[in-house]
Each structure stands twice: as structure tokens, then as C-alpha cells.
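Written below as C-alpha cells is the structure these notes are about.
Left out: one protein chain. Kept in place: all the others.
Think of it as A, B, C and D in the order they're written, each chain with its own count starting at 1.
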Amino acid sequence: MESSANTENATASKPPAEQKWILPGWGLYQGLVVTAKNFIQSYYKKDRLTTVQYPEERAPISPNFRNFPFLVHDGDDADAGLRCTACSICEKSCPPQCIYIVLDRDENGKSKKRPKVFEIDLSVCMNCGICAEVCPFDSIYMDNEFELSKDDRFGDMLYGLDRLVKSTDYHAKIRPEQAAAVAASRKAAAEKKEAAAKAKAERLKKKAEEAKLKKEQEEKGGDAQDDADGTPTPPSEKGDTK
Amino acid sequence: MNFLANQVDLSNAVDAPAIWTTLEALPQLPNRLVEWVGFQMNAPAWLATLLGMLVSAAVVVGVFLTCFALVSLVERKTLARIQNRYGPNRVGPWGLFQPVADGIKMLTKEDIVPDKAEKLLHLIAPIMIVIPAVLALGVLPYGKEWVPVNLELGLLFFFAVGAMTELSVFIAGWASGSKFPMLGSLRAISQMVSYELPLLISAIGVIMMTGSMSLPSIVEHQSQYNFGFISNWNIFTPWGLVGGIVFFIACIAEANRCPFDLPEGESEIVAGHMTEYSGFKYALFFMGEYLGLFAISGLFITLFLGGWSAPFAGLEFVPSWLWFFGKLVCVIMTMLWIRGTWMRVRMDQLMRFCWLFLIPLSLLTIPAAGIWRFCGDGFLAGLLGWGVTIPFLIIPYIIITVILNRRLAPATRQYHFAE
Amino acid sequence: MSRKENILSKPTLETGADEDQLLRVSLGPQHPSTHGVFRMNVALDGETVVSLKPVFGYLHRNHEKIAENIPYLGSMPYTDRLDYLCPLTNNHAYALAVEKLGGIEVPERAEYIRIITSELTRVMNHTVFMGFFLGDLGAWGSALMYAFREREKLFDLFEELTGARMMTNYMRFGGCRNDLPAGWIKKARTFVDGYDAFLDEMESLIVGNEILLARTQNIGQISKERMINAGITGPMLRAAGVPYDIRKVDAYGIYDRFDFKIPYGENGDCYDRMMIRFLEMRESLKILKQAIADIPEGDFVNPKVKSAKFKAKPGEAYGRIEGPKGELGFHLISDGGVNPYRYHVRPPSFVNLTLIEDMCLGLDLADVVVILGSVDIVLGEVDR
Amino acid sequence: MSIIVEEIVCQLSKDLPNVEVMYLENPSPSEQHSILVESDDLVEVMTYLRDSSGLEFDYLSNLSGVDWPNADVAQKVAIEKSEAESEEGTESQSTDGFLEVVYHLYSMARKEGPLVLRARTQDRGENNSIASVTPVYRSAEFQEREAFDLFGIDFTGHPDLRRILMWDEYEDFPMRKDYVNPDDYEYEPTPHADTLKRAEVHYPQEEPEPVESKDKR
Partner (left out) sequence: MIALFILIPLIVLAALGAIWKARPVHAALLLALSLSLVAVLYLLLGADFLGLIQFSVYVGAVAVLIVFSLLITRPSDETKEIARRPQSILAGLICAVPVLAVLVYSVSYSIGSDEVSESSPSQFELAELGKSLFTTYAPAVMAVAVMLTAVMIGAALFARDFNQRES
């Protein structure tokens, strides 16, 4: 049954050896020695007394600690700088389905790409962090604030936009590297977009000049008959890079 | 009425000048006050003795109720320190008001009586558990001048009163009417009845050596100092050592302390005979248990650890009652230490341990004490005494543990390792 | 008290007592020592157990139905709640099963992180088992508090790594959610180096104790063949003498790279089960030392796999690991959609309870509590 | 882990002539192919697998129930995946559904990998019975009771077939695909509107006062 089972006695741990006679009360005595050691050392050794008197002393929270999610907004105005575009990917992928989003539409029904209502029911949320993972717009991150006890179980635990949105520098305060990484990636994306926009603008300007140049030649040659070959080149836009 | 009459006459104690003797006679202060007031108002004789009795009773009950409060706190704090945590420290400095808080909680909790219970017996049981403990406390000699009741047959009184606890545990368990208390009281009675035997037999040795049953004389006998400074406690004699260990184990069993706390084994039958009690009756059970613990460990100290006598001749100046309470603290701390470490014994192991191990061993201490007595006293005789009694006790011990209980001995196990 | 016993059927116990003499007691669901909401209807003749019917389902929340209505990643946080004493091994088992289903391979560093976290969880689970086991025996408190003191150190490590002390939700399909934070490996090494001293202390407190020997030896003894037939795995099986450890049998992940041994006993009673867990902790420490020593650099997750939008081709897979309590298996059937078609958990505690009645017949009420403690069940996993 | 399922299938059909055994391909990369066994000679196959010297599958690790409702209802994918349909056809043919039990057998003696067996009931209605393997493997006892409790598969020959997770008076089988969640569950005001409406329908008379704090939106 057992392959190469070496039956050497378990040297790793020290169970009582074969027939070595042991004083009947020896195990009980060793137990007493252990508890006595713990009792005496708990007065002067740090790792033998591990209680932290919570409200007065506070144990340090590790930077990676995640609690309930919060929304991030750039700049200082919470309403304008809100990054969330109500795409509700997080609402679909949240396992206990505790996020509730209503898209904000202006009067003629066009979506204003921001949430009118964004609610998280903290009594249902199990702070698993999946919403922060799947959010494509870096708008939802996990907070590490845990003193949130309330008395009303239903109303108070339903966090609306007013209590969820926090500024980027709050995000930088609680998670420095993550905030820095996100800021860096957003800046890089912004620059890339600008560069693309500038490139597109130049291309447009260049095309506009060519068109102007061609028009002048036509007026100069307008009387000269060159329009036979001037099939109007449609301003073909090679794949503009969005 | 004579057994109440022979109060210790304390006339000579008052005129000793030094501070130590006044401190020594501190426990007698209330009696002195009452006598002085009685003398001033020249009250009749019978009123004076009645008042004297009441005052000494009040002193004993007062001291031991504060002890009960303190020990319930000390128990939680020492167990906490053994387990690397603080223990109650929120109510008052170092948690000193915690017993007060517990008391108030117990008083305000609603007192539920199950409808299947016998109402009257359900009420009587907790009271009947506290009475023997307080009676037993009245008999112990706490200091040179402090003996609440000096009975000629103090030890017999102690055991007679102790017998009432089994009856009250039965009433508590049976009157509650439901299943777990029934099981709990069954266990409690069989444990107490069988551990009463080693308790009594190992006390016989002490009675034989001192020649009388009165507790103050037992302590008197132990408080001489032979070869200059070693005190003559019974624990230092071979039969006293073995008898003392057996007595201590039986004390733990009588007081239902770990490792014999089967009656209220939490992990099995919730709280044994105390399951159907709440509110102040539950607190009474606790008071009865703790006072019983003080009484039985007080008796252990009186019989084997030399009551209020100082361990060495030089330390005579310390007031005698301080020695008694110091030893009481040591005994209770050992019990707490054991409670923090060991597991609970199963019911049949408890019975086998008592009947097949403790009782034969305690029966042996009686002839051993006899042999010790006839080896005479003096240094050489002491050595001879030790030389003879020790093998007389050890050989049967080996016979009992190794040969008789061979099949019960725990096997040492082999463990193999596979790739 | 004759016990008719053959390999397959349940033994029955005939005692002289007739029906109404028996004392019917139900231990649980609120009972100080049933490790959660687990109930046993026990019929007692005096103190000996005549019949014992386990009843569970008090914590049943139909985890498998939820899993079939959310995407694959959605049920990863729910696997933390299966056996809440060892969340990281549950995540590892689920990730392994999905990787088998989707044919995803895991980079080197992620495998090492998985080995380290799994073995740390095994050490945590066995330490807490010691605390609870002594609590059932009556020494309530001291061993438990020492176990919790060590568990706090492990909780701090997990909080730093995964963001939560218990509800880690750390594994992803193809690796882990985030890399090891700076300095984490050093902290793990100091923890592992200091752990042998703690184990020696716990052993001198527990192993030689005569009362413990008297109360656990030859209690709840079951033969090797009956355990295999009843599907019992983990320390209980190895205590009976079968050196079957899925880390060696399936050699999943990179366990074949580490040299460690499988301790197994001879008698299969409560004492052996406890001792096997002690020896397993020492073996796990050996693995941890080797894994921490040579963990490579590299990416911590398979970059090509997007866990959130994972979709598996139609098919079926059964992945299993050696959890601290036994074989923890996930049986997944996918029909190509985003949600799994069928998601079934094979929990070790649920199957290990099959022989609970056979072990307890003819013994005392106090032994029933000790045997249940030695089986080491967690109700989150039994009831799912 | 290298057991070849085809070999075992032909060995089975050779040694147990009257047994009807079919090999099922498993397209997923895990290559855990399975053997479909008729329900009434399931016990015979299992005892053979357990006792024959060459195979020694002495450990039934996992037993999971699966619900395959009527094919025309749930037909999104053209070919029903791991089940050889009576006729290969891309367009969905309405085959009536069945309840299936998947067994994972391991050999502890030879440390061999999972051998997957499947057994199916006639249909999901009355005759949904499969022979119970508890007489062969004791580990199936609780898992079969769970399959009965959650899927309604009736295991004939099980020592005491009762519900194991749900309470005994519960009638329905929650894990079936066509199971409708009863809305008498305890009212828990989650933010989603539809649960709100269903709760109001369920509690028409009682004025759910915590609700209107959200109605003002």
C-alpha cells in the first residue's frame, strides 16, 4: 500500500519514544510549565500579550486593506469631475448585486454619460473588490475606512452619490502607489489622445491647405482646362485614430 | 449549650504593647469594641455573648464575601494572563469593580423557573448549597487569636456539614425537571460521594499524629520548630506529603474544579445541575461553590500546611492570619493554574482514578503515620523514619500504577512517513 | 453492548434498555461544542450512545445555485465562505478547476505564490484545530488563545497580501489578483522561522498530557478499508494508515518540485488524527521554507486571460486539491456561456461526516464531542 | 493519471457482456472523458470496477447531480455538447430532458486519476430513479441524499433517503433549471426596483415604511 515508507520514528516532532518509561505525571507537568511560562512572560514580553485596547490604541491597517467601495472625482467639484460614466459594468458583474445605477439623460433623452443615481447597499456588499477590478474608467476603488456603524439598518446603509464620491487626493492619501499608478496611466492616455487629436488636426489642416491649393490652381487653370483630371478627392479620412 | 460556651478567652491579648501584637489581634478588634460598648452600657451577660457571637460571625462572613468577590476577579485575570490577554480591566481600576458589576447584573436578571420544576425545592436548593460552606468557614483557625468557633470536634463538624452539599446538589438537579440537570446531578453526586472517602481517610493520619480533632490544636502541633528553624508542618513528613497530595486532589474534586469539573462540563451537558437557574439563584450557586472552595482549601492549609504558623522560626513577627491568607492565595493560584492547563476527565476515568488509585493510597498513609510515630523524634530518628516510610508508600504506588493498570497505560504511538 | 460491524453497513448497537428507558437528547444546533450550527439527535442509555442521527442544513444558502447565475469570477469571493477557516485553499481549488476547464496555464511565480499561501493556510487551519480540539476536551481557552495569537500574525500577512484578513478573494484564473507587496516575503520568512518554536511549545502542552491520552486514545477508531469505502480523506484517512495525499498523487501545481513527506499513523483514533495534524504542520513548514527561498521573479498572472470576461468552451472538468480537511473538489460543466452550466463543490467535511454514527456508537456523551472535534468540520462547507 | 477510458470501456464490455456501456467524448481541454452506464446495471459495473484486480477503483470521490431540461427549451448552442445525440444535426431537435448523476472514481491503491461515470434517468417527471450505489460505496450515502434533495433523483435501494439540506416538509427541488424562486422569502429591501415591486405585491396590506425613503427618488 505505501510506497517507500521509511518507518523511522517521527524525529521531526517529539512524540513519546517506544518503551522509554515516563513518569506518569510528566506530560501534565510539562503542560503546567508551558502555561506558567506564558503567565509570567505576559507581564514583560511583547509577543506574549497581544491585546490591543481598541478605542484607545489602534492596530495599524495594512495599505492593501479593502473595505467598501467609493467613487473618485477629479479636480475639486464632485459633480463635474466625476469619472463614472454609468456604463453599469460593475452593476452586472457584482456577485451579490448590491449596486444600483440610473443613467442621467437630458431632456431629449440623450445620455449625459454620468449617473443620475448611483447607490451601493452596504448591508449587502461583501467588499470583494470585483467592481474595482472590472471598472474600465478607473472610477470605483476600495476604501479602507471601517468605522461605519449606523443605527438604521435599511435607510442609512444605502450609500448614495453624496456619501460615495471622494476626491483623487483622498484616494492618493489612502493608497499612494495605486493612486499614483492610476494617475500616471490616465495622464499617459490623455497625452496619447491629445497627440492623436493634434495629429488629426494637422492632417485636417494639411488637407484643407491642399484643398485650398488645388482650388487656387483650378481658378488659375480654371480657364486652363485641367479640371478633366480633377476628380474631386473626397476628404478620405484614413482610419482616424479615435 | 456547652459547645458554644468555650470561646477563646482573649483577655491576655490586649495588654501586649508592640504594634505587631495589636496587628496580630486586629481580627478581634470588633469583638473588643462590642465588649467595650456592652461594658459601658452594662448590658446583661447573655446579650454580650450573643452580640459577641454575632460580631465574630459577621467578621467571618464579611471577610469571605470580599474574598469571593476578589477571587472571582483574580480567577478571570489570571486565566486571562495565562492566555496572553488582559482580563477585565474596564470597570474600575484594574477591573476592581467587575464583581460589583456582576453582582448587579445577577440581581437585575429575571429569575426564570421552569413550569415542570418543583417550585419550593427549586428555591431551597441554592440556599442549601451556601449554608454548609459558611458553617464550615466558622470552624477554621485563621490566626493565633482568631478562631471564630473553637470546637473540640472541629474536623468532624467540618465533614458533617460538608455532607449536606450532595443532598442540595441532588435537589437542585432533580427539582429542575429537565434532562441536562438530571444528568448533571447524577454525575455530581457520584463524584462527591466517591471523593469524600479519600478526603476523610487522608485526614485520619493528621488526627492520629496530633491526638485530637480540634483544629486549633492541630495547628498548634504543627507550629513548633524542630532543628531550630524548619517548621513542623505535616506536609514535610512522608505520610503527610502523600496524604497532602491525595487530600489536595480530593479538594479539587469536592469543589468541582478542573480537571474534575464534570457536573457543569460546558462542552457536554451545558451547565449540569445549574442549567435551569438564572438571576440571583445562579449567583448563589457561584457563591456556594467559591465559599466551599475557600472552606476546603482552608482545611487543607490547616491540616497539612500548618494553618497560621510561619514557615521558618525567624518570621514569627508577621501576624499569623496573614500567613493563613497567604497560603490560601497560593493554593487557589495553583488551582487556577491547573484550570488554565488541563482538560476534563471522563466520568468512568474519574471513578476508576478515585476507587482504584486514591483510596488505596490514602489507606496506606495511616500505617505509614504509625511507623513514622514509632521511629521516634530527633534528627537520626527522622532520617530512619523517612527511610522506612518512603519505600512503604512508594512500592504499593508502583504496584498500583504500573502492574495493575498496565492495559490502561497510554500506548506510545509510531508514525511513518511516505514519499 | 455488542456491536455488529461489517465493512459496508452501519453497525447497530443492542443494549438491554428498552425504548422508553432511553434518554433522547439533541446536541445542537446551539451547543457550545458543535463548531457551528450542526445538530446530532442522540439517544442515550445512561451515558452510552445508542443511536446518533446527524442533522444539518441550518447554514444552507444554495451556493451552487448562486454560482450558476453569475459569471465564473463572480463565485470566486463566495468560495472564501465555503470553509471560512482556510479561504485561500478554497480559492486555489476553484481557480485550479476553472484552469482545467479552460486549459489555462499558470506562470511560474503565480504557482509559487499559490503554494506559499496554501501551505500557510494549512498551518493556520491545523493550529486552530488544536485550539478547538482542546476546547472540546475541556481545557477551554489557553490552547485556543495561543492558536489565535499565531493566527493573528497570519491574518496580518493575508491582509497585506490580499486586502482582507479572511475573505481573501485572491486567486484569478491563471494566477493571482496582485503581486506580493514589498517586504511581504521577508515577513513570511520570519513567521515561518519562528513557527517551529511555537509548535514545540504546543506539543509539550498537548502531546504528552496523560488526561488527553486517556480521553483520546482508542476513541472513534475506524479501520482503513471502511474509511476508504466511506470516502474519508485528509488527516482522518492518513491517521488510519493510508498515506494518500493529493499533493503527491495528482502532483498539481509544482508540488513535485518540493521535497516533503506524508505522515501517516496506524490506529486511526482521535489521538492519531491530532498527531498527524501536528506532523503535517511540520511538513508544511518544510515546504514553505523551500518555496520562500527560491520564488522567481516574473508576472503573477497569465496576461492573456481576462478573468472577468472568462468564457470556457463547452465541456466538463473536475479539479481537486488536498485541503487542510481533506479532498476539496470542484466539478464544473460549461455550455460555452458566461455562467457555468453546472457548478458542484465536493467538500471534505461533508463527506467525512458519513461515519460519525459508526464512530460514536457505544461510547459516552463526552466522547461524542471529542470525536466530532477530531473530524474537524466547518459548517459553511458542509451545508454550502 | 493516465487511465485510458477507451481501454476500460472495452474491458468492461468484454468482462460484463450483458452490460450496455457507451463512451462519451469530453471536448474540454481537461480530457476527462466519461462512460455512460445504464441505471439498472450500475451496481454491477461499480462492484466490478471496485473489486477487479487490475482496476481497483476503491474510492468514490464525488457524486454530483446534473439537470438537463427538455432540449428545445434551452437550445442556444446548436449541438448539445457532451451528449451524443440520437442524430447529429445542427438544428435543435426536441429531445426530452433527463436528470443525470456523474460519479468520479479514484483508485487509492494504484493512485490512478478520475474515472468519470454517468447514469441517467428516463425523464424528469415520474420515473426519475437511478440505482443507489451506497451498498457498493458508503461515501455515496450523504451525496446521494443531497442529489435527491436538490434535484429530485430518486435513488432506489438507499438505506434512508431523506432530505439532507432542506427541511423535510419542503416539496420543490431548488437546483433544477426550471425552479422558480418562491417570493415569500423574508422581505429585504435591496435597492433594485423589481424586488421592491415583488415585495409590495407580496406585502400589499402592510405599509413597508422603510421603502418610501427610496420612493422619493
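What we mean here is this: contacts are C-beta pairs under 8 Å (C-beta built on N, C-alpha and C of every residue); 3 or more make two chains touch, one makes a residue touch a chain.
These numbers were taken from a predicted model, which means no experiment stands behind them.
S.K.: Using the definition of touch stated at the top, determine which of B:I189, B:I235, B:C375 or B:L393 touches the missing chain.
M.R.: Counting the whole complex, the residue in contact with the absent chain is B:I189.
S.K.: With the missing chain put back, one of B:L73, B:I171, B:V219 or B:M335 would touch it. Which one?
M.R.: The missing chain is touched by B:I171.
S.K.: Among B:A117, B:M213 or B:V331, which residue is in touch with the absent chain?
M.R.: In the complete complex, the chain left out is touched by residue B:M213.
S.K.: List every residue of chain B that touches the chain not included in the displayed model.
M.R.: Against the left-out chain, chain B lists 1-3, 121, 151-153, 156-157, 159-164, 166-167, 170-171, 173-174, 182, 185-186, 189-190, 193, 196, 211-213.
We take it that only the chains that are shown with their structure count from here on.
S.K.: Going by C-alpha centres, which chain would you call the most central?
M.R.: Measuring from the global C-alpha mean, the nearest chain centre belongs to C.
S.K.: Rounded to a whole Å, what is the gap between the Cα centroids of chain B and chain C?
M.R.: Taking the mean C-alpha position of each chain, the two centres sit 45 Å apart.
S.K.: What whole-number Å value describes the gap between the mean CA coordinates of chain A and chain C?
M.R.: Centres of chain A and chain C (C-alpha means) sit 32 Å apart.
S.K.: From the mean C-alpha coordinate of chain A to that of chain D, what's the distance rounded to whole Å?
M.R.: Distance between chain centres, rounded to whole Å: 38 Å.
S.K.: Any chance you could list the residues of chain B touching two or more other chains?
M.R.: 82-85, 340-342, 413-419
S.K.: Using the touch rule from the top of the page, what residues of chain C touch 2 or more other chains?
M.R.: Touching at least two other chains: 142, 146, 149, 205, 209-213, 242-243, 263-264, 275, 279.
S.K.: Over in the complex, which chain A residues touch chain C? Could you list them?
M.R.: 1-3, 5, 10, 12-16, 22, 24-28, 30-31, 33-35, 37-38, 47, 50, 62-66, 93-95, 126-130, 133-134, 142
S.K.: Please give the residue numbers of chain C that touch chain A in the complex, ascending.
M.R.: Contacts found on chain C: 66, 70-71, 73-78, 142, 146, 149, 152, 156, 159-164, 167, 169, 177-178, 181, 199-201, 203-213, 241-243, 263-264, 275, 278-279, 282-283, 308.
S.K.: So in the complex, the part of chain B that touches chain A is made up of which residues?
M.R.: 78, 81-86, 337-338, 340-342, 401, 412-419
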